[in-house]
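Sharing a structure here in structure tokens format.
As you look at this complex, bear in mind that one protein chain is not there, while each of the others sits in place.
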């Protein structure tokens, strides 16, 4: 099941204004930088971004914020990006803050066909507002619903011709779970290798989940 | 965080009659055979076994069934083991059948501190009996509760001195998720290697989850 | 050509290029032999692998490389292994494009029963309930009748595998599609008459004006 490689610009052209995007990365580490730059260049607008954070103004997801591409953010932390905080205070960006573990489980649930998960995280806090609460064996849990997106924009270390992926150290973070949770999965690998170079036990995202690979820059 | 290696016999001595055990493996592939044999030799009784199946009468978990060690089974499939079926019909073993994906999620929830998951699997079937049903955005889901056990008995490919584990091909199956879901995790690796031989990105179960490693047979 | 081969050949014609496919144990496994030329599909084994062929070369079997029926397989270049939670995330999450399952019964509402016969035989559901709940298309591959008892019935007498309707039923006599209106006869096997199909069914079938012969992809 060979994939064909497309350019970051071609990928950005696939993503319409108003789309919801899951973007991998943790403070920019493991984010698809060329895809992000291509979206900025294309002048994308009204995007919804789902990811751990908005990094820094000049790094990772922060570049999309800075360029005015983003209308909505769902993240666990925006403290490293003053622009996000300023736009949020000004009402120019809608920000939903989600506990990091809950964000991970909601994305996983969205990709795994679950209707949600029950978590103790957030019980008795603002996070519980408007959420269904259930008691299971004497403990209180929030029902947290699945998250999905139109697109997942991922950074990987290696991709083979079939789209099988590996990640490096802390650059994996949200990338592997986002690969399950979007209708179109676009991956920017550090390297593309021939099929068979990644052994089956080293594959961390099966290629069947991947829609497009970003190829070597021309 | 070095582990010390113990024998399968020493491990079996740690497991009291009546204990609940998660045992990795799929039709015996990826099951900890030496641990199972040690439990049979010790004459363990009244065990509760949580696992995908009961393999075959002479293989894997089937050996525990055959030796009369088992009082309760929670599995997705027992069709390959006529002894389990016979003992179940005779009322000598209590069998709870759980859809395979639900079994995996319940074990994962048990290890991940979730109060349960919402799954569409089993809605409108016998599996739904006695279970809480919730509607989320117009779809019906069962609340499936977490599973945990006193012990997890796992088979791995490599373990390093810290207990970091790798698995081989289809021998992984339930082993990686069971490593999170038991109070005491005992691992029978094919090989033990020095710390550092398994690179961080190849580790599939972090050693912090492992209580005991079974060493080379004397 | 025996009944099983007819069924497997016809099911194989439902495959589309690039699909991820899960074949149940038994009859459905045969489908892999008849993948149409020019089409490339990936097979998933729910015990934790995508990308395999069966059987491996003689003497090269690996005890850590089996399918969901316990049979030895060979991994193909580009194969990926994973644990059971990930495997069922793929299945439940709609990433499997097509699942082919055997059945004991299918009823007029398109529900399937395939995991127990109360008081007689309870192998368990294994992965079947998740596959029916989660795969994009579910194809039932089964013989039209068992010991002259119809397997297509008005209402299941055996415990259902899912409340969800299957996509298509393929037998050695017919291709039948469950719809909101009921079971619609879509195709008949070469040389088989409509009357024969109806006679072997325990449920009412909706018969369109034309019932073409099924292709078996033999050309």
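Things to note:
Letters are used for the chains, namely A, B and C, taken in the order the chains are written, and counting of residues starts over at 1 for each.
Just so we're on the same page, a contact is a pair of C-beta atoms (placed from the backbone, for glycine too) under 8 Å apart; a residue touches a chain by one contact, two chains touch by 3 or more.
Computed from a predicted model, the values in this text were never measured in an experiment.
Within the full complex, the chain left out of the display contacts the shown chains A, B. Contact with the undisplayed chain is limited, among A:3, A:63, A:77 or A:148, to A:77. When the full complex is taken into account, the listed residue touching the unshown chain is A:120, out of A:18, A:43, A:120 or A:194. Touching the missing chain, out of A:32, A:99 or A:146, is residue A:99.
In the full complex, the hidden chain is touched by chain B at residues 1, 108, 111-114, 160-162, 164, 180, 195-196, 200-201, 203, 206-209.
Even with one chain removed from view, chain A keeps its contact list with that chain: residues 26-30, 52-53, 75-80, 85, 88, 95, 97, 99-105, 107-108, 119-127, 157, 167-177, 204.
The rule we apply is simple: only the chains that are shown with their structure count from here on.
Counted by C-beta pairs in contact, the busier of B-C and A-C is B-C.
The most distant chain from chain C is A, comparing centres defined as mean Cα coordinates. Taking the mean of the C-alpha atoms as each chain's centre, chain A and chain B sit 32 Å apart. For the pair chain B and chain C, the distance between C-alpha centroids works out to 29 Å. Averaging C-alpha coordinates per chain places the centre of chain A 35 Å away from that of chain C. Counting partners per residue, chain A has 112-114, 200-201 as the residues that reach two or more other chains. In chain C, 49, 75, 81-82, 88, 91-92, 133-134 are the positions where the chain touches two or more neighbouring chains simultaneously.
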